[in-house]
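All protein chains but one are shown in place.
Right after this comes chain A.
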Amino acid sequence: MKKVFTALSALLIASTTAFAGSFPERDITNVVVWSAGGGTDVSNRVVSAELAKALGVNVNVINKPGGVAGSIGMSHVAQKPADGYTIVGLSESCVTAGVQGGWDKKMDIWYPFIIGGSPDLISVSANSPYNTLTELVEAAKKNPRAIKASAGGAGSIHHLNLLAVMKGTGAEFNFIPYAGSAPAQTAAMTGEVTVVVTSLAEQQQLLKGGKLRALATLTNSGQNLEGVGDIPSAFSAYSSLSEHLPISQAIGMAVRNDAPDAVKEKLSMAFKTALDSAAVKEWAAKNYYVLSGKTGAEARKEFANLESLFGWTLHDLGAAKISPEKLAIAKP
């Protein structure tokens, strides 16, 4: 009898460890909080496909855009069980969901895996009269709010970059919100707006095709783009920008932080394998992405920093609906 018991309990233990160790047993859904074809969407699709190879199950990417800073997609995933079968595809812009009233949670509910990002550029319509950032800023100073600018949705990283440009240069643009980077760029092509701030990855085809004209990168260093030439750093014309910039993208995916450690571990390993794959590396180089690969505590820290930076910047700009203090977000 005792033997049977030991055998049974051994079996039970074996089966439970097997259960934890056998994650994933079925397909994983990656809910991307931005619309299809954007930077977050495509990065998540490329990495998810490699992740699927590493995990041996499908990783289905779906889009759930909308709400405030991706709050609808994030709430959706946060309501799913913390079993690792539903992950969220997100970006740095999602950290503003709390202060903008999209939801009442902080980013610390996530355990993120950071893919990386592409530097932001400030560009203008191809037929606009501005050839340098200085020309544009001077024109905007002469006629405050007369020049229209797009930068994705309100509270997106591109919007924050645009706000930082306004703050650092003293130029005032009339910000027109769009559902994402792609429609914002289209608006600059149709002439509905003059200025557009989105990332190099999102703009490069249009810059090379002469549909948009790049004025400056919003990072410390300029960028050479074949067929276009050198794009200078905005910092060289306006050194005061370094007080507000750069605000870098952190595109990635995340699982609920209260998921079992074994699941988080397994996903982290698979994520690192995916980022190391030739396919992802080649894709990143071709599309002007800088890969990060941060996971675990490191990635949580980066998101916490971004949350505090974004939250308090928005608060200072009067664009935050809910005080970051109320959400216990530390000052940067």
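Some notes on this structure:
We adopt the following convention: contacts are C-beta pairs under 8 Å (C-beta built on N, C-alpha and C of every residue); 3 or more make two chains touch, one makes a residue touch a chain; residues count from 1.
In this text, contacts and distances are computed from a predicted model.
Missing from the rendering is one chain, named in UniProt as "Transporter" (options: "Cation:proton antiporter", "Dipeptide transport system permease protein DppB (TC 3.A.1.5.2)", "Molybdopterin synthase catalytic subunit" or "Transporter"). Only one of A:Ala139, A:Ile176, A:Ala262 or A:Ala304 touches the chain withheld from this view, namely A:Ile176. Per the touch definition above, the residue from A:Ser22, A:Asn60, A:Ser221 or A:Ser323 contacting the chain not shown is A:Asn60. Contact with the undisplayed chain is limited, among A:Lys286, A:Lys301 or A:Lys326, to A:Lys286.
Mapped onto chain A, the interface with the missing chain covers residues 35-37, 41-42, 45-46, 48-49, 52, 58-64, 66-68, 71-72, 75-76, 100-103, 148, 153-154, 174, 176-179, 182-183, 186-187, 189-193, 204-206, 208-211, 227, 282-283, 286-287.
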